Structures are given as C-alpha cells and as structure tokens.
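As you look at this complex, bear in mind that one protein chain is not there, while each of the others sits in place.
Coming up: chain A.
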C-alpha cells in the first residue's frame, strides 16, 4: 500500500505505456483499426505538450494561453521538411502562386533532416527565450502574462496567414507523408507501427526528464515560485531566470510534440496555432490534474479520446459545450482534476465516512474501543 502511494504516479504511467505498446500488436492481428493507432499517435504528441504546459502552469504557476505557437513552430518545421521530401527540394506550388521563383532562405534548413531537427529545437528556444526574457525580467505575471501570451500567439497566427507564399496561408502545409513514408493502407502498417513506437519512446523520455527535474531542487524552486514568488526572490533566487528556463523548456516540448503530430496527421494548418487550440491544451492539463505530470498525460489522452469518439456523431454539436462545462466544474470544485479526485478527494471522503461511522458506533456503545492504528 505504501509502495503504491509512493510510486502511484509512475505505476500509472507504466500502465499507460504498456497499453500503448500493445496497440500495434493488436493492429497487426486485426483487433484495432489503423485509424485508431494513428489517432493514439497524435494523442502521444498531445500528452507531450500537456507535460510541458504542466511544468509551467501546474508547477510554476505561469498560465500560458499561447502554447499553440510553439506546437506549430515544431509542426511547421517538420512539415516543411516533409514537403521538401515530396517536391525533391524544388520550389512548391504555393510559392510559385505567390510569385517566388526560387526556394526562400527560410526553407533552406529544412532540406536536410539534421537541419530540420536543429530548427525544431532552435526556433522555439529563441522565440520563447526572447519573449520570456522581456516578460519575466519586467516581472509581468499572473493574468497579464496569460493575456500577452495569447496576443503573441494571435500575432503569429496572423503572420503565418499573411505570409502565404512562404507558409501557404490558411491551407497550411498539406499532402505530405510521414518521415518513414506513407502511413495509409494495409501495406504501410509497418511504417505506422515504427512511427508509433518512436513517438512512444519520445513520450517516455520527455516524461522521465520532467520527472527527474521536478524531483530535484530545481523542481522545488518551481513550486516555491508558484506558492510565494516574493519569498523566493527574498530567499536569494533570481526568479525571472528560473521562469525563463522552464518556459523555454516547455516551448521545446511543445515543438517536439508538434513535429510528431505532423507525421501522424499528414498536414499542418494555422488552426493549430489559434487561441482556441491553445486553450484546449490548457483544459487537458486542468481536467487531468495540474501539478502532477501523470495528470497532464491522463488529461490529454482522456479528453482527446472522448472527442474522437463523441465529436463525430449525434454529440458533434454539443461536444464543445460539454468540454467547456467540464472545465468550469473542474476549476470550481476539483482543483486537482482527475488525479486530485483519486488522490485527495476520495480518501478524504472515505475518512469522513469512517469517522462518522465510528462516532455513531460510539454513540451506541458507551465504552470507547481504542483502535490499533
């Protein structure tokens, strides 16, 4: 029991990993459809963004409503590479339509895979580093930070649409295959399975890294910043540096997630950068349980699985309302989300019941019995 309490989160994560690892086997034996596996692949990407968001929101108390920006930086980076594979490094249709005669400089790094990986790390690092530097140095916090993060994402969204010769505007980058080739059809199931395991390994690595971080002194300082920013400054820590580092890290996580996502999805559009999408990411973390890494993972999987199964049927219209309502209820009554309910609220309820039962028992029986703890 004690072991379960101490390692409950990791145990839970292990169960999720094992369940995921079994999926491709079930696919090869025909028990699940390839679309389901494809979808679970995307869910793993979402879980990675959720972990990143949880690090800055759940642990550090910075609510970013603009992580769609970093998700898209990664996704576009990967998408551009895949497009270049498709056109064999030649200029694309939308560039020609936009009046360009040769490949723009910004596309050059995406001709090679190492260049692409470098950009997937560097682009979010530089953007979030600059944004974070100015915002945190000037001690902008709380709701003001959230608003700024939202505005910046909106600005980036507009830029991506406006620069259509470079980004293909509203349509985004589409008609691409994954890094391993096509994922569709029975003869490409091998590609899908490999890609699925790659994503699973990335998810495990990101979870492990985050788990390591939140259990070091660094992680304690993040919690300290969340609970008492002033006290942390007056304990001798340069809080703005810490905030900036964790912000950059979560931006990179989001970009890695975006890069995985585009492989499974086969296209990337500016919609994924919109504010609605960024807020949806926050909802995953809130409902799963912020401040625990596993909560973020559970939230990302659960909400997306519900959406996948519900949003395409009679519930399609009402799904948005349901998720909004769930979010409000979580914030009002279940601050710890699903993990909080299981970990704190149910035990507290049981405890209450037990003590009430004991009290009633005592009323009937005048001599109190001393229970062995």
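For the reader, a short list of remarks on this structure follows.
Throughout what follows, a residue touches a chain if its C-beta (ideal position, glycine included) is under 8 Å from a C-beta of that chain, and two chains touch if they have at least 3 such contacts; residues count from 1.
Here, contacts and distances are computed from a predicted model.
One chain of this complex is left out of the view, and of "MucB/RseB-like sigma(E) regulatory protein", "DNA polymerase-3 subunit delta", "Urea ABC transporter ATP-binding protein UrtD" or "NADH dehydrogenase subunit G", the protein name its UniProt record gives is "Urea ABC transporter ATP-binding protein UrtD". When the whole complex is considered, the residue among A:39, A:211 or A:237 that touches the unshown chain is A:237.
Across the entire complex, the residue among A:140, A:161 or A:223 in touch with the chain not shown is A:223. Not every partner is drawn; the one left out touches chain A at residues 213, 216-218, 220-221, 223-224, 226-228, 230-239, 241-242, 245.
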